[in-house]
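Every protein chain except one is present and positioned as in the full complex.
Coming up: chain A.
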Amino acid sequence: MSETYRRVADEHTPFRDLVPNTQPDNNAPEYGSTHKRHPKQPGLRTPQTVTEIAGPRFSPSHYPAVIDLSRSGGHEAMGERIVVHGRVLDEDGRPVPDTMVEIWQANAAGRYNHPNDVHDAPLDPHFKGEGRVFTDAGGWYQFTTIKPGAYPWRNHFNAWRPNHIHYSLFGPGFATRLITQMYFPGDPLLALDPIFNTVADEHARARLIAKFDIEVTRPEWALGYRFDFVLRGRDTTIVQE
């Protein structure tokens, strides 16, 4: 008699623990803003209930998509136009469809369209720096933008942030919420950046760096980059069939 086993998970199944050393510690002394903002008490370990396992749903009807950041008001933004695409998968390699991806970034000169950004670099009236896309059935997303510039910050003497794009993702449950930053390959500032280096695991850090993608590069128009996300997978139960 042959026995088969199957791993089972459904929408009520809790999510797996995060892998040690692949996530930053909120107590990160090299990053000055953490000093007064990280909790001193250990986090309360709680079971996942419906509050953590379920999560919000977003549809373009309530949250309109903005897939081209490189134009505003009918005008082209200044800078190097790029296409960024990739997949949102879970830890079992399954696509995460219909999930909202929010994007924000500095302009080509390294300046955010934000009143608190006082860096002495020009604002671009045709670059707002906000995007919003949704993954398709295969978990794919794509948008067009301008490559963001590096900019100084006052964390330490001569501190500069590497070029980066900010991302916010939701996924299937409250437990899968993710906010992160995508970096660019070959950036010499990465080795010096206290925020990037809060991730202890070098392979996990490397996964925050996009890859140049000639397949998505459009002739006479824009360079392409690929950046994939992995959201927490569900715990599975092994059942005998």
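Quick notes on this structure:
Everything that follows uses one rule, which is that a contact is a pair of C-beta atoms (placed from the backbone, for glycine too) under 8 Å apart; a residue touches a chain by one contact, two chains touch by 3 or more; residues count from 1.
The working rule: contacts and distances are computed from a predicted model.
For the chain that is left out, the UniProt protein name among "Protocatechuate 3,4-dioxygenase subunit alpha", "3-isopropylmalate dehydratase small subunit", "ABC-2 type transporter transmembrane domain-containing protein" or "Multiple sugar transport system substrate-binding protein" is "Protocatechuate 3,4-dioxygenase subunit alpha". Interface note: of A:H114, A:H156 or A:K211, the residue touching the hidden chain in the full complex is A:H114. Across A:T13, A:S72 or A:T198, the residue that sits in touch with the chain not pictured is A:T198. Within the set A:H126, A:R177 or A:R226, the residue that contacts the chain not displayed is A:R177. Screening A:T13, A:Q48, A:Q142 or A:T217 for touch with the missing chain picks out A:Q48. Along chain A, the points of touch with the absent chain fall at residues 14, 18-19, 22-26, 28, 31-41, 43-52, 54-58, 62, 89-93, 102-106, 112-114, 116-117, 128-130, 132, 166, 168, 174-175, 177-181, 195-196, 198-199, 204-205, 207-208, 229-233.
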